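One structure below.
Note that this complex is displayed minus one protein chain, with the remaining chains in position.
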Amino acid sequence: MAAAAARTALARPHLPLPSSTRRSSRLSLTPFSAPGLRVGGAATSISAAAAPLQQQQATTPRLGDVIEAQQFDRDALNEIFEVAREMEAVERGSHGAPSRVLEGYLMATLFYEPSTRTRLSFEAAMRRLGGEVLTTENAREFSSAAKGETLEDTIRTVEGYSDIIVLRHFESGAARRAADTANIPVINAGDGPGQHPTQALLDVYTIKREIGTLDGIKLGLVGDLANGRTVRSLAYLIAKYQNIKIYFVSPDVVKMKDDIKDYLNSQGVAWEESSDLLEVASKCDVIYQTRIQKERFGERIDLYEAARGKYIVDKKVLGVLPKHAVIMHPLPRLDEITVDVDSDPRAAYFRQAKNGLYIRMALLKLLLVGH
Amino acid sequence: MAAAAARTALARPHLPLPSSTRRSSRLSLTPFSAPGLRVGGAATSISAAAAPLQQQQATTPRLGDVIEAQQFDRDALNEIFEVAREMEAVERGSHGAPSRVLEGYLMATLFYEPSTRTRLSFEAAMRRLGGEVLTTENAREFSSAAKGETLEDTIRTVEGYSDIIVLRHFESGAARRAADTANIPVINAGDGPGQHPTQALLDVYTIKREIGTLDGIKLGLVGDLANGRTVRSLAYLIAKYQNIKIYFVSPDVVKMKDDIKDYLNSQGVAWEESSDLLEVASKCDVIYQTRIQKERFGERIDLYEAARGKYIVDKKVLGVLPKHAVIMHPLPRLDEITVDVDSDPRAAYFRQAKNGLYIRMALLKLLLVGH
Partner (left out) sequence: MAAAAARTALARPHLPLPSSTRRSSRLSLTPFSAPGLRVGGAATSISAAAAPLQQQQATTPRLGDVIEAQQFDRDALNEIFEVAREMEAVERGSHGAPSRVLEGYLMATLFYEPSTRTRLSFEAAMRRLGGEVLTTENAREFSSAAKGETLEDTIRTVEGYSDIIVLRHFESGAARRAADTANIPVINAGDGPGQHPTQALLDVYTIKREIGTLDGIKLGLVGDLANGRTVRSLAYLIAKYQNIKIYFVSPDVVKMKDDIKDYLNSQGVAWEESSDLLEVASKCDVIYQTRIQKERFGERIDLYEAARGKYIVDKKVLGVLPKHAVIMHPLPRLDEITVDVDSDPRAAYFRQAKNGLYIRMALLKLLLVGH
């Protein structure tokens, strides 16, 4: 273990935290100590949880979790992206001389709702670094959660069996509760309508990797901007860079909400709304398309159908898109990008999915053994 | 492989075996031979199964399975506990120099009903020793069992793919049937209302680890004593030690049954029933709390609610509990232990869950490569 691991100071979050104000003013990617040293801390943490909130502001200095996109400042992002880039070579070398960086480390993927894509990418990341995995594909139905056990109790059991927990949960704020309980690092792999920070990181990394820079980017966010967790997180993160311009292109029923617009204003980020996808595409470095989520429309299938067909990325969009620009999508996609776009070199969405592997490898390495 | 592995002689079980009398008079933790040598034995075993029962008493010497708590005598328990203690250091050293003790060994976790906690702890145990895992999280629904395949046929297939089978099943006696069929070791990870021997072992180990001794222990068993598999097995096992005193504290509807009381009498173990948890707590080394199982009450929710609230381990219990004593619970817990108890150093239940890892590591090592 890298005892002298670099301490990456992460800045105070810019935004009110979604579910709790219990958060130290500084977060760090410092690796955790050996399993043998955890016991005492666990008891402390639980006891703190029972104490009044106001007392805790300064008393729960949690290290080394990945809970929400806002926790990272530019320096932290840069460090993660640098390590992610190194991971490409690690993966490429897997067959000849597989990495032993995380040999002897055990990751528990505790998924309370299924997400095969995210789970496989975390598990591949762990294994490409020589680590091992404990899997729970559907903890909500299968685990003692069904018998009424609290998330906190489950976490305190699972932390005894593993070195890091990757949590997917259906409740906003669950990842923070887990992190406040655990004495090992927790990574939020999506907590309901809350956060999905590794998706946000891989999105920003993809822009950097594809375009070469983040400052000065012109970004078109298209589709469901009201409910899309990914576009909201991306807007937060990209705001940390200079000279950004964002175009919102969405059906009226799923327009970007005011909280993000206000936030962008407060950060001095230029944005405008547009109903002309072709015009936006002709000016952008990145078109980020998203799926209109049917489940948000309830019985109003008519509204869904209208919203769904409105902004499609197709050959016409490619026709006006600058040569250096790219199309991104968090996947899965339905028909909001036509399949004839896939073969264009500017279709970056499968490379984007692949970047999820590198970002997760980087985070696992940073959290478990440091830089 | 340790060819000269120590043969731990395990005594004749004290009790009638739950589902079968086919059991040799001596059990052993001797490791199994290489996979190449198994085939003949399998045919023999199956053929024996078809023969009349009385002939088989002496003809099916089964080795190296963990089927029920009663199979272990004090010497066997001591050996397991010694190895479990060594496993703490093995786990602590995982990151620097991971164990290769079970490298090249493959464990199949064949779970016919979900039990995330037990499964993860077995899988973590295997991996902390350098072994590999094949997982089936819900074999009942997913496997050919749904097409009507017998457990015996499934076992004979799975034993071809693995070196040891960890079986969780919904039918009492299933583990013994599996062990009678398999030519590789079988560990019972719970068979319905039957046995859950690794839970019993980790409970006794926890008492020894926390209190320092087993002889002379005063033990309060609290909660659902009628249906609780764990408290029944614990009563059996603890009876192997000297000078034990057991207090039963439970609502009338879920009192400890006569078979256990008779057994304790036959072993000369002192016991009494009490309705005063505080008084019992003030005298005990261990308070073992259990969950009242709602599913046992059917439509009588009123009876459940009455039973459930009757004996709660809370700060008041801590107030009278001796300083050296501990609170245990097999988990999951609902509110039968209040969360403000968690931070007390005497709250041993999460350490108890962690001991499950060490006990399972010890069993896997003993069954596969010997001492």
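Every chain is named by a letter (A and B) in the order it is written, and numbering of its residues begins at 1.
One rule holds in what follows: a residue touches a chain if its C-beta (ideal position, glycine included) is under 8 Å from a C-beta of that chain, and two chains touch if they have at least 3 such contacts.
Because the structure is a prediction, the values reported are computed rather than measured.
Checked against the full complex, the one of B:81, B:105, B:236 or B:288 touching the unshown chain is B:105. Touching the chain that is not shown, out of A:135, A:154, A:198 or A:250: A:135 (per the contact rule at the top). Taking the whole complex into account, subunit B touches the unshown chain at residues 1, 34-36, 39, 42-44, 46-47, 50, 103-106, 108, 132, 134-139, 141-144, 147-149, 152-154, 156-158, 160-163.
Taking the complete complex into account, residues 88, 91-92, 94-98, 114, 116-117, 120-121, 123-124, 127-128, 135, 137-138, 291, 331-334, 339-340, 342-345, 347, 350-351, 353-354, 357 of subunit A touch the chain not shown.
One rule holds in what follows: only the chains that are shown with their structure count from here on.
Chain centres here are Cα averages; for subunit A and subunit B they lie 40 Å apart.
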